[in-house]
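Note that one protein chain is taken out, while the other chains of the complex remain in position.
Right after this comes subunit A.
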Amino acid sequence: MTNTTSIAQKISCAIIDDDPFIRDLLVDKLQQYFPEVQVMAIARNGKEGIEKLQESSPDLVFLDVEMNDMTGFEMLSFLPEITFKTIFITSYRHYAIKAIRFNALDYLLKPFDLEELRNAISRFKNQGNGAGKPERIHQALANLTNSDIKEHILTLNTQDGELKIAIKDILQIQGDRNYSCIHLVKNRREVVSKTLSDLEEILDQEFFFRCHKSHLVNILHIHSIPSTFSIQLSSGLTLPVSRRRKQDFQDWYHKNKTA
């Protein structure tokens, strides 16, 4: 089988998870509700996953984030080539969700709400089988292997596709209800349909601080702190520090200012 969706819209998939309950449940849900998705390979751990993915070429892989022998990201890094799309599967509150969201990757929470599974498969179909998703996996692997966080690339979904921004280029982010305006170096700005809280959650706390209900500041661009209630950025812009956050801001700044 090739990794090209056929005329009948069949989707071949592989399931890689070390929990037999999760494997069985996902197979049953796919068989019952998504007959167009055919499970062509099932692997019980990362090592077996590597073997199965080299033998077969699925369109889509459901991949456990944390397996006994390796993480899902480690498994992907061992593959010579990634030609499939990946949906990570994980439990609630897993620390890897932050990395998944930072890289705008797809994920599902176990034990798989039917609507969420439907939406994930629908997203897969709408995006076709191009190289977009594997590129994101490569970007995520590059981020994860680079210990220099300021060089990490944040990926955000936009109406037109995607937006990639280096952490070091973000001056500050200004929230406005359901949207956020990302202020970048060289006077660039990008507006994204994410709340400031969404972005705060996925950005590294060592670099970013919510100094005000409408502002998230990047420590890399703090030039000076002229008063308890203001921050001067390297671009010349001044940001407010709210009364209730001023002590936390001082603590955070002094702890991380060498970042």
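Some points to look at:
Definition applied: contacts are C-beta pairs under 8 Å (C-beta built on N, C-alpha and C of every residue); 3 or more make two chains touch, one makes a residue touch a chain; residues count from 1.
What we mean here is this: contacts and distances are computed from a predicted model.
The protein name that UniProt records for the chain not on display, among "HPt domain-containing protein", "PQQ-binding-like beta-propeller repeat protein", "ABC transporter" or "Formate dehydrogenase", is "HPt domain-containing protein".
Of the options A:S91, A:Q174 or A:N256, the residue whose C-beta touches the omitted chain is A:S91.
What subunit A contributes to its contact with the hidden chain is residues 19-22, 24-25, 28-29, 32, 66, 91-94, 110-111.
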